[in-house]
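A protein chain is absent from this complex, but the other protein chains hold their places.
Up next, subunit A:
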Amino acid sequence: MTTDLDQNPRSLLVSERSSFRDLKNRISSQVEQLHLNYKVSLLLPEYSFDRSVPRTRIDEDNCVSLTPKGHLTLSLDKDSFEVLGVEGKPSRFNHRVKKRFVVSVDLTDSCMAPGGRGYLRLLAGLKSRLRLKMDFLLSHHPGGGASLQTLLSRHDWSEHRPEVSRHTLTHLSCPALLTSDLLSCDPHSFLEWLGAAHAHISCGNTSSSFLSSLVCPEPKTALSRALSVSVCGLLLPQDIHRLLQQIRVYLEESHLESWACLTVHGFVDSPVSWGANEHGVLRGGENFYSLLMFHDDVYYLHQATGAHDTCPP
């Protein structure tokens, strides 16, 4: 019994070090593969600033996603799946009883062309049998709004801007060996420290504190100030690419030993993460990556997924 109580669902953390100069670096394709990004947080040291959602929960409701490559994923409960009558497979997040099913459709396939066999079958299932109604969050490339107009004109819609928040952190203790050639602290304690910084949790405890014994990984230094910026909304991989380029320019211009840390959180209730792989919540629904960049183009990438998700690329 004791061993059972000590066990937890699987967690996976992939930690990678590479350089932007390395011709074989895969950062672009990795950024590209997490489509449904919810939040981007940036931490910059020694920098300060001078100047109703669809309530869909993937473990309770039906949830649909469509990626730019034309991959439609429907995560459905058992009843809806049976009514829809389209081929699918049981979710990896089922426990003993198969209560949730995933239908994956490649819309670029020839039989899914308007008027095609698969197209008519799916449409009939969605429109006359299942009568599924959903709210969608859509995002488009700059200038790509025109092509959406015809679609939007047939539905109720409203426009939302990403929400930006900034905090200047003062007297932040920080792991001292944040340099490109040697990252001494292990990935988990680094991510813990980063999480504490973004959540405004103080690391200034001692091991005997009653409330919390959270401390910054040793050896540490103190930063007089740091900037924490976050953007929330449906953010495209292209937006993140642009941001990455700007941070690299900033790092090249700034002094030595500078770094920046970019964290991208995927939607907790997204039916897919890392390409078209199935994603679920179970307890935390974590799917995020964190990119620690240095002025000499070396970077550390930490990719995390929750239980039952497949390994990140």
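Everything that follows uses one rule, which is that a residue touches a chain if its C-beta (ideal position, glycine included) is under 8 Å from a C-beta of that chain, and two chains touch if they have at least 3 such contacts; residues count from 1.
Note that contacts and distances are computed from a predicted model.
Undergrad: Hey, which one's the missing chain according to UniProt: "Glutamyl-tRNA(Gln) amidotransferase subunit B, mitochondrial", "Ribonuclease P protein subunit p14 isoform X2", "TBC1 domain family member 2A" or "Multifunctional methyltransferase subunit TRM112-like protein"?
TA: Record says "Ribonuclease P protein subunit p14 isoform X2".
Undergrad: Of A:28, A:147, A:168 or A:212, which one is in contact with the hidden chain?
TA: Considering all chains, including the one not shown, the answer is A:212.
Undergrad: Which of A:83, A:222, A:249 or A:311 touches the chain that is not shown?
TA: Looking across A:83, A:222, A:249 or A:311, the contact with the absent chain belongs to A:311.
Undergrad: Determine and list the subunit A residues touching the chain excluded from the picture.
TA: 4-8, 10-19, 22, 24-25, 38-39, 41, 52-53, 57, 158, 160-161, 163, 180, 187-188, 191-192, 194-196, 198-201, 210-214, 230, 232-233, 263, 265-269, 283-286, 288, 290, 298, 304, 306, 311
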